[in-house]
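Notes for the one structure printed next.
Here the complex is missing one protein chain, while the rest keep their positions.
For subunit A:
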Amino acid sequence: MRRLLSALAVLLALAAPAAAVDPSERLPDPAQEERARAISEELRCLVCQNQSIDASDAQLAKDLRIIVRERIAAGDSDNEVRDFLVARYGEFVLLRPRAHGIGLLLWALPPALLLIAGTGLFIAFRRRPPAAATADSLSADEEAALKALSREEDESPNL
């Protein structure tokens, strides 16, 4: 089955050099059509290489585009349309992974990395003044900073 699918993928890729939607599929209601385009742009053409169904001429992409429009015409919300497709094709169909399982890791990574970097920088800059204090003498600025710091601590002169 897998081999058949990949052979199919190659054939379809060869037959489908160009991209974008087909005028014949359009919904009569422009608001619904706009929703359909927005959803289509975030759904994967499963037999193509990294193409959305909105930008593929493959037969499967066409079928999916029609399904999306049918669901919208039937009154589904955007999320219901996505759920419908995920139930049939799995999470693989979503170009924007959902925030659970490995997807959660994907969404949590950027803020986590920034937080780690921020904390690291904060610690590095906090550690710097004492490091300077071990040098031979303190500059006037450093003296002032040290005083300010020790005042903050507990008004005691020795750190």
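Assume a residue touches a chain if its C-beta (ideal position, glycine included) is under 8 Å from a C-beta of that chain, and two chains touch if they have at least 3 such contacts; residues count from 1.
One rule holds for everything that comes next: contacts and distances are computed from a predicted model.
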{"item": "Name of the absent chain as recorded in UniProt (options \"ABC transporter permease\", \"Heme lyase NrfEFG subunit NrfE\", \"Spermidine/putrescine transport system substrate-binding protein\" or \"VWA containing CoxE family protein\")", "value": "\"Heme lyase NrfEFG subunit NrfE\""}
{"item": "Which residue of A:D22, A:D63 or A:E80 touches the chain not shown here", "value": "A:D22"}
{"item": "Subunit A residues touching the omitted chain (full complex)", "value": "6, 14-15, 17-24, 41-42, 44, 49-50, 52, 55, 57, 90-97, 102-103, 105-107, 109-110, 113-114, 117-118, 121, 125, 128, 131-132"}
